[in-house]
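A single protein chain has been removed from this complex, and every other one stays in its place.
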Amino acid sequence: MIHFGYGVMADATTDYDRNDRRIAEYLLEHEPSVNLCIGCGSCTAACSTGRMVEFNIRRLHTLIRRGETLKLKKEIMKCMFCGKCQLVCPRGVNLRNVILTINRALEQTG
Amino acid sequence: MINFNLFVLPFFLGLIYVVFAIGRSWYRWIRSLPASDKVRLTTMFRQPRQVLLALGEVCTEALLHRRMWKRNPLLGYMHMSFALGWFLLIVCGNLESRYYSGSHLNAPYYPIFLKFFIHDRLVIFFEVFSVPGFFRFLMDLLLLFVLSGLVLAMVKRKRSKWFGLKRTAEFQLTDVVSLTCLWLIFPMRLLAESFTAGYYGSGGGFLTQSLGNLVMTVMPFTSEYIPYSMWWGYSLVLGLFFITLPYTRYMHIPTEVLLIFFRHAGIRPKKWYSGFSDAEVLACSRCGVCIDVCPLNEAGIVDAQAVYFIRGLRDQYVPESVSRMCLLCGRCQEACPVGLHTDSLRLIKRRELVSGQETDFSWLASAAPGPVALETRHIPRQAEVAYFAGCMSHLTPAVIRSMRRIMDQAGINWVQLDEDGSVCCGRPLMVAGKDTQASQLMEFNKNQVLATGARLLVTSCPICYRVFREDYNLPVRIQHHSQFILDLVKTGKIPLQAHFRKVAYHDPCDLGRGSGVYEAPRELLTKIADLVEVGQDAHNAQCCGGSLGIFTATQEQRNDMAAAALDVLLENQPEVLATACPLCKKTFAKQSPVPVKDIAELVCDAMPNPVYCSASGQSRRAGSYAT
Amino acid sequence: MYKNIIIVGGGIAGMAAAAALSEIGMEVTVLEREKLPGGHVRSWDRLFPTLRAAKEVLDFLNKSLGLLTEIICDIEVGSIVPTPGGYTIHCTNGDIFTTGCLVLATGYDLFDARKKEEYGFGIYENVITSADLEKIFREGNQVTTCGGQVPRRVGIIHCVGSRDEKVGNIYCSKVCCVTGVKQAIEIRQMLPDCEIFSFYMDLRMYDRHFEELYFEAQQKWNVNFIRGRLSECAENPDHSIILKTEDTLTGHPLKLTVDLVVLLVGFVPGSSARKITGSLGLLQGTDGFLLPADEHTAGNRTLLPGVFLAGAVKGPACVVDTIADGRATAVEVYRYMKHSEVAK
Partner (left out) sequence: MNIGGKRHIWKDYQKEIAGDRFFYVRSCVRQNFFPGSEKTFLRIMKEELGKDVFENAAHTTCSGIGYHSDVVPFETTMTMVARQFALMTEAGYENFTTSCITSFGLYNEILETWHHFPDVEARIREHLHRATGRTFNKPANVSHASDVIFKFRKEIGAPGNFRLVSKKTGKPLQVVEHIGCHYAKMFPSKGVGGAEYPYVLTGMIEEWGGEVIDYPERRHCCGFGFRQYLVQANRGYSISCTKKKFDSMAPYKPDFILTNCPGCPMFLDRWQYALSEMKGTTYGENGLGIPVLTYEELAGMILGYDPWDLGLQVHQVPVEPLLDKIGIPYDPGRKFLTMDGKPMGQPLAPSHLKFYKHV
């Protein structure tokens, strides 16, 4: 192998067909309200944690549904569970249980 | 003569088995208690007073079923007739057998089947004042007593409403077997004794002899095998009942006794499953009282109530969703005739569920405004009162604004800890079972409070209030704002002018049942309003349905619970619905036809000239009020 | 009492106008290009948001036409020429009609999805339009891929030919959003194991029960809504289609293979309206649809005396609004006839 000083880069595209969607499937099965999200961002705007540190719950569970879970484990640990997100959600997404369910899914998928 | 017959064996073996099984369970539970609890237990047994008290409770609860009586007399009578009646049958039968045998020590089956062995002495009805006659009368009376309970139990299956129960617990197969045996025991005894008395023409009391004579008249029989076979039947159902008992809800009978001793020894539920939890789980009689009081019914959720959850614990299978399907409102705990800590059991299970999960709040150090940052924000180091609004209060800004006005009006030197938004108090994590993780948040908030130098911490959110009190170990006084404002009013620091008509007060779960604060908000409200009666209030108040304790309820289910709670609250047409929790307020507000206001808002509205506070804590006039 | 009103176009707007006019005693002639009246609605299977059969609505309109309405089908208007006191209508088959009162209810055309070249309609067999899907539903056929297989994944593409400067249409076609949601539900009803992915820019659930339908699609039918406009389609060797879009809610480009793509084609100004506009000198909006005399206060009149507009000739409209608009036109016609000299 020759070292060229550069190399093939990872594709930034979400490849839905190839991504591992086990966490998404577990989440959708056990907390189907996540399907009701309309991406309004109320949850993230209200979030006690997101106010202080980079943590976007809306984006996080959207990414999960697309099978993008690379940074998930690190991110999800920041949640304080205060429940403000759930209180402002216009669609009644059960966000605290979303987090618990993701945690469980992470345990199960290893 | 030898008082033995083969038919006693089923009973006898069953009895040996059940005694062994109960003994084994008790041994295991006691062994698995934490060491400190074992010490408590042994200490208690050195104090006769405690033992007597415990025994007293065993009598009032396990035999007389006092709490059941309080709930519904018919229900109480039914339970009492079984428990007390059977107990007395055993005691009196034993005495009776001693009379006959002349000995204090008899085989255990002898008193039970006494009428099989003794039927040769002629005692006629009016000889009740003789010793055997008295016993025969008494034993028949007790049998009748138990049978009356049995009739009620049968009626209850069809007409549970007469017993104050809208719903009853669903049965499992083992329960059905055991229940059938239990129900058959006393009719079998009646038949065996009656047929024997009829066959021999003597030996029965007013009930059994009359019934026996009647049978002989209606369909005379000559074979002694007919009553004999009935003794077999009696023994069999008894034996079967004993053998199945450890595996059915009837295990609650012996377990409750032990549990009462545990409680009198000062043993309390722990964070993790222990022998005490086992005793609580097995002490559940599945009477179903908790089903009716559970707000989940209003949302059509019928499989997550405490009785089912506890049954699941016993069967070692609780679906994750059921563990999380509980408001933790404490209503079932309040109503439980056995006094089980239903919420604690639920939390123990939740802790187990998340035990492997981690959280990372290291960002707190860098991102959140810590105590050091407080300094740089020019917040006075010596404040009288540290005010912690809570996460939820940030969604009800009227509460925060009112609190600021009230404190300014009272001339208090205060500081708001979470002006830019809160670091959560930690209780929401704890109700998810993440106690250890919550401690990081608690540590942060604790430092925040200490940094202010305040000696009083006031919070607007009962959830925060509860955790500050129970788990923070803060060296400062902690008040919910209803208590705090009441003190201000009492000391004349805030004058109240306006008076509102017809206000209904809703007890937030974490403030009322959770923290025992029922009176302060009521006393405060009566100073500014006419309180209307609420059908179910205080200890029995309905949860608003917005609880953070529940995870798996859908929004529609929450709405249904809120609607049901509102129905009760608005029964007497209040003009305003008052509460003392931002979460209750927000939950009710979206459905309530009348305005929903926090106590602080009402007080603020009642003040003659509200001081308008500025938006930020720094520039408010706190300094000028410093005493 | 008044006679000789001509309605050009026998779609639902023309039918509703004719029914209302004949009910108040006016004689109406409807000229329809196709063999049967009903317009585009004849091609639809079920209507949003209630999923009732389109045929029921047409049957209702047909029944309500009344005795005073004459419908001439299979006739195409070539030009309309103003004459003193009225208008002469020249049909392509040589027939000539004269009238003092004319209602233009010529409707709209569906956007030709081939113009959105990068979506591959007409090139990739597994790319179809929402109209094609309606046809499948209406004929009671199974939704299949070009190879006859049951699709496991279907992509529904919103805003095809609408809100797109690149095809010259910057306006919104209004009904495609809810049509997409309706069709997603219908596919799920037909194929419970089929996953649906809807690619949208906004979901404009503007009318009553629309949002509820959207909610139902998410809650009950688990339709996946992905916010992002489709950039391009490409074909796999097995004829499945790769969709490329940005998932704007995650900020990542997204690549997804589906077995079937449904393009929600929007409204474009009708070709027949364009012809007539030329000969009559009616005003068009920047979107190419005809303009009424005043959008707020005279929404069914034109600046020409005795010429009225009904329905989607004025721009995208749903069935409910189109029928209401047809009836509103009838009122305008009645007022005009009553006050003008034409009334004799």
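As written, the chains take the letters A, B and C, and residue 1 is the first residue of each chain.
The rule is short, and it goes like this: a contact is a pair of C-beta atoms (placed from the backbone, for glycine too) under 8 Å apart; a residue touches a chain by one contact, two chains touch by 3 or more.
Treat the numbers as computed from the prediction; the structure is a model and nothing was measured.
Although one chain is omitted from the display, it touches the following shown chains in the full assembly: A, C. Touching the chain that is not shown, out of C:Pro84, C:Gly148, C:Pro192 or C:Pro237: C:Pro237 (per the contact rule at the top).
The omitted chain makes contact with just one of the residues C:Val81, C:Ile96, C:Ile123 or C:Leu303: C:Ile123.
Touching the omitted chain from chain C are residues 114, 117-118, 120-125, 232, 234-237, 239, 242.
Against the chain not shown here, chain A presents residues 1-2, 4-9, 11.
In this text, only the chains that are shown with their structure count from here on.
Most remote from chain B, judged by the distance between CA-atom centroids, is C. Remark: chain A and chain B have CA centroids separated by 38 Å (rounded to whole angstrom). Mean C-alpha positions place chain A and chain C at a centre distance of 39 Å.
In chain C, no residue touches at least two other chains.
Multi-chain contact residues of chain A (touching two or more other chains): 33, 91. By the touch rule above, chain A contacts chain C in their complex via residues 12-17, 28, 32-33, 35-36, 38-39, 58-59, 62-63, 65-66, 68, 91.
Contact residues on chain A toward chain B in their complex (touch as defined above): 30-31, 33, 46, 48-49, 51-53, 74, 77-84, 87-88, 91-92, 94, 96-97, 100, 103-104, 106-107. Interface of chain B with chain A (complex): residues 320-321, 324, 353-354, 356-361, 363-364, 366-368, 391-392, 394-395, 420-424, 428-429, 432, 434, 441, 546, 548, 551-556, 558, 583, 586.
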